[in-house]
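Omission of a single protein chain aside, the complex is shown with its protein chains in their original locations.
Now for chain A:
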Amino acid sequence: MVTPSADASTAAAPPTTPRRPGGRPVLRLLILVAIVAVVLYPLTWMIGTSVKSQEEIVNNVGLLPERFTPGNYTAGWSNFDVSFGRFFLNSAMVSLLTVVGNGLSCLLAAYAFARLRFRLRGMWFAVMIGTLLLPQHVLIVPQYILFRTLGLVGGEWPYLPLLIPQFLATEAFFVFLMVQFMRGVPRELDEAARIDGAGPYGIFRHIILPLSRPALVTTAIFSFIWTWNDFFRQLVFLSQLEDYTVPVALTLFIDSTSQSAVGPMFAMSVLSLLPVFLFFVAFQRMLVEGINTSGIKG
């Protein structure tokens, strides 16, 4: 990962570095550290504030509390009639089912686009690319009306309007990502399987599916994070308190703007970011490179 950039630097550096060897890199490092400080400041302040007492929140705006007050977490957890545990469960369920839906449905569509020949394939592919830039805000009103007409909004299981689209490969970004990936899988493998008597289904099951694991993992991670953070759709489609996901529940704190809720609000905000942060720690490299390859190929 570092090697190609190291090449670039040694070649690009000569005109500048010989004059003041060592001087510039130090300056550069200082600038970078300063930027890191700016970037991390809001996050550290958030964590610090989440363990401050009420009076310290007003009087001590420093990063760290003078007195460690973990009580905000228990207070925030049960701040509303429904506990945050429920909201976290709801969010986890929606996010995990979205991961499954996106993985399955996008993989099927991508296989068709990348490997199979059928009539109008070029046209459908162009349509799929066209939906890449389609803002979800354009569709939200009619989708709401349709799902409501079908009795799915606030229905028996209110998450269907959030999940049905995810099981129908509507996230074109992932279809595109997988198509790009599958194009890199050697076609000789298909040929070999075909000679052994495998048809399109066998090739999918025994060649494309196992070899697409990296693309599936990238899709899974990004679906999870995006859904976990998503607010707009969840705000529109969830109306009962006990159905709320974490982001929608967090906005309840804003409604009750009484100062006393700031600590608990920050505590729950920290908790809500924790899964994304853990994903980041675990898959940092993959996330950065995933956005990379998908971006560049676009």
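Rule of thumb we're sticking to: a residue touches a chain if its C-beta (ideal position, glycine included) is under 8 Å from a C-beta of that chain, and two chains touch if they have at least 3 such contacts; residues count from 1.
Just so we're on the same page, contacts and distances are computed from a predicted model.
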>> Can you match the unshown chain of the complex to its UniProt protein name from these: "Pyruvate dehydrogenase E1 component beta subunit", "ABC transporter permease", "Bifunctional protein PyrR" or "Aspartate carbamoyltransferase"?
In response: "ABC transporter permease"
> Out of A:M93, A:A126 or A:I145, which touches the unshown chain?
Replying inline: A:I145
>> Using the document's definition of touch, tell me which of A:L64, A:I164 or A:L241 contacts the absent chain.
In response: A:I164
> What residue numbers in chain A mark contact with the hidden partner chain?
Replying inline: 1-2, 4-9, 11-16, 25, 28-29, 31-32, 35-36, 39-43, 45-46, 49, 57-58, 61-62, 104-106, 108-109, 111-113, 116-119, 121, 124, 127-128, 131, 133-135, 137-146, 148, 164-165, 167-170, 175, 184-186, 189, 192-193, 196-202, 204-207, 210-211, 214, 225, 228-229, 231-232, 235-236, 246-248, 250-251, 253-255, 257, 262, 265-266, 268-270, 272-273, 276-277, 279-280, 284-285, 287-288, 291-293, 295-296, 298
